[in-house]
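One protein chain omitted, others in place.
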Amino acid sequence: MKQLKLFLKDKKTWFDTAILEFLTEEKKALAVKPGMFFMLEAETLLKKPISVLDVDSRSGSLKFLIRRIGKGTSFLYDLKPGAELTAIGPSGNAFPDPEGRPVLLAGGGSGIPPMFFLSRILPKKTFHVVYGGQGKADIVPLFGKSIPHRITTDDGSLGLKGTVVKGIRKIMKDDPQFCKALLFSCGPEPMVKALTHAFPELNHYTSLERYMGCGFGVCLGCVVKTVNGIKRVCVDGPVFNTKDLGWNHGHED
Amino acid sequence: MKQLKLFLKDKKTWFDTAILEFLTEEKKALAVKPGMFFMLEAETLLKKPISVLDVDSRSGSLKFLIRRIGKGTSFLYDLKPGAELTAIGPSGNAFPDPEGRPVLLAGGGSGIPPMFFLSRILPKKTFHVVYGGQGKADIVPLFGKSIPHRITTDDGSLGLKGTVVKGIRKIMKDDPQFCKALLFSCGPEPMVKALTHAFPELNHYTSLERYMGCGFGVCLGCVVKTVNGIKRVCVDGPVFNTKDLGWNHGHED
Amino acid sequence: MDMKTDLGRGLLLKNPVMLASGTAAFGMEFEDFYPLEKLGALVTKGVSIDPIEGNPTPRIVETSGGMINSIGLQNPGARVFVEELLPQIRKHDFACVVNVFGYSDEGYKKVVEFLERSEGIDGYEVNISCPNVKHGGIQYGTNPEMTHRLVRELRSRTNRHLMVKLSPNVTDIMEFATACEEAGADSISLVNTLLGMAVDIETRRPKIARVVGGYSGPSIKPVALRMVYQVAKCVSIPVIGIGGIQSVKDALEFLLVGATAIQVGTANFYDPGIGGRLADELIQWLNRHGIDSLDDWIGSLEV
Partner (left out) sequence: MDMKTDLGRGLLLKNPVMLASGTAAFGMEFEDFYPLEKLGALVTKGVSIDPIEGNPTPRIVETSGGMINSIGLQNPGARVFVEELLPQIRKHDFACVVNVFGYSDEGYKKVVEFLERSEGIDGYEVNISCPNVKHGGIQYGTNPEMTHRLVRELRSRTNRHLMVKLSPNVTDIMEFATACEEAGADSISLVNTLLGMAVDIETRRPKIARVVGGYSGPSIKPVALRMVYQVAKCVSIPVIGIGGIQSVKDALEFLLVGATAIQVGTANFYDPGIGGRLADELIQWLNRHGIDSLDDWIGSLEV
């Protein structure tokens, strides 16, 4: 955990989403793993939690994908190359290492970054990505042809019409090794709950979202009930095994 | 009085002072007279009162001189051409028309703008400017050779060593028509008081400064005691005849 | 879209947008920015029976997200108000609520009795909460018994709408609201300014002459919203929300938690067009969100 400076090198936008590439020399920041995030300065009082999309430790590059939905994310979306930001991180645990087992990577909307990051480091053929959104504008063209991925949209404007659940069923049908795969997910809570519901048999890790005050464990703003007691999403998570989460045990959150 | 947009066309800086040239098409704004000011947006909650330095109604240009001393003026100092600002104005009365009588224009520091503006419109040979500052860095090279002006600095780094009082004595000595001139002043309160004290015989109008909440007469934040009762500096002033001011009658302000 | 809002006892506003006392003087200065007819109502600067000079300067300073003022109720007195200012106001078609102030029960009664003799006043807002006056004033707004007594006295003196403006600088705002309702107030407006202070570390002096002043602006909105919510739940007379309103979103928030109308204060200083704009933007927003009338929105918070 560090308080560090990031320099914006490059920015690309796709409808309401921007991909920001920052430079840093901070070693700890570049040792980040999929599922981890940084708290980024965003002209708001509190910094904003944003997952890492990609990292290149040789060139010192850190990439983030920002979906503008409010004040802070709009500020980040509007940044121009050359800008300097203060950040705190890297925060959070990471998705576990599948150690070669097949894994389904389900990302919805701005929950795609950890999935993309994973797709860059997991061994080929062991994973398949499902990328869901409401429509075409939500699906950022991140994945090249060589990365096995399926796109689903609610309105059918791109890929399969339907949700990520449908996408996963399709993948399972096409390649039975995924019927007993690990499931990693990140996205809106309804999506994650639908996945838990549809695939109760899968060992399912998900990255949770909570309104965060600090992002490094001191404010207790971001808690979630688990079978192991109340946990802080920012440092005990954001990745949890869904079987440990309160919502599977009758809790509100 | 209008709420209007200004577009920054050009900026020049001189140490801690910037000269900003804005464009506007608002007729009312371009009908401004020396001594009047605008409330300029400055990233602060309240807008900041800034006197007009110069106007060119044909090209739609309004110039201001900004001395950075705090948050708002630093924001204005740092503006880049192309920026767009909201402003309220023009506010305030103006210096009276000397109608050809000789007039001494005494400006200190960021109080020089109305004096410069006057020097641009008063008939040649009827006026003489005294421009005072602590040192060289306070004296912006505004006046060309053709404008009769004297510079005074406390440390003697430019012009006459001393205050504007000394400058005026010198002018009076060189050109006796100014011994009975009108005196127009704008600058720090101690300077204005020193002038009142040194030249009690002169008919002396001064532009006052007050912390302003609105700049158009509704908050009553900017008042001054006068022989005619309590007046609002923003709309009843900022120009007052010093003989009417409370400080000549034992009041605190 | 029906934007009318009824504050009771004949104070029916064409829309819920009012300008707050002391932030709009007597209204005239806003004519340059929008037609005053757009407003639901104007609340005048506080008027007392005799003229008040107010406090020394500096009277105002900006702080992070707000400002502190210590104007000290400067006003020309009730006579000048009635003879010179009221006729100007009455050229425009909006409700005119006169904010009144006295240093004692006597002072309040006198100013109301004096104003009762004039036409063209649609209601009174009783300021029992101004923090800027040295002798008296503040204790009304922080003492429920005194508040009750004063409101009862004024109630017996007027059939015009009687709005009481509460101070936020109290432990239990609901106690005051209840006292006002019981004493016969027609509506309650809140909040007045929070007591605040600012100092200059370079000069080692307070930034306003009277040391402590009234804190207003966007920064006080969360406190104001909480109090309006609490009061709207506990009284049955209309509540007028005030505190940090600078956008249509802010206005909608106050209405959502139960305010029947809102007042714009400090924002008038830095955005003088806001009063006229809010009236339009409220309609647009409600329309866009498929809400048929203002009444459907007021107090519709789901908790």
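Just so it is clear, A, B and C label the chains in written order, and each chain counts residues from 1 on its own.
Everything that follows uses one rule, which is that a residue touches a chain if its C-beta (ideal position, glycine included) is under 8 Å from a C-beta of that chain, and two chains touch if they have at least 3 such contacts.
Source: prediction; values computed, not measured.
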item	value
Interface partners of the hidden chain - shown chains only, full complex considered	A, C
Hidden partner chain, touching residue among C:P76, C:P218, C:P238 or C:G276	C:P218
Residue touching the undisplayed chain, where the options are A:P96, A:G162 or A:G217	A:G217
Sole contact to the chain not displayed, among C:L12, C:M28 or C:M197	C:M197
Absent-chain interface as seen on chain C, which is shown	63-66, 68, 142, 169-172, 194-199, 201, 204-206, 211-212, 215, 218-223, 225-226, 229, 244, 249, 252-253, 256-257, 300-303
For chain A, the residues touching the chain missing from this view	1-3, 39, 44-47, 88, 210-214, 216-224, 230, 235, 252-253
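Keep in mind that, in the parts below, only the chains that are shown with their structure count from here on.
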item	value
Graph class of chain-chain contacts, one of line, ring, star, complete, other	other
Chain located farthest away, centre of chain C as origin (C-alpha)	A
Centrality ranking, top chain (CA atoms only)	C
Mean-CA-position distance for chain B and chain A (Å)	57
Mean-CA-position distance for chain C and chain B (Å)	36
Distance between chain centroids, defined by C-alpha means - chain A, chain C (Å)	48
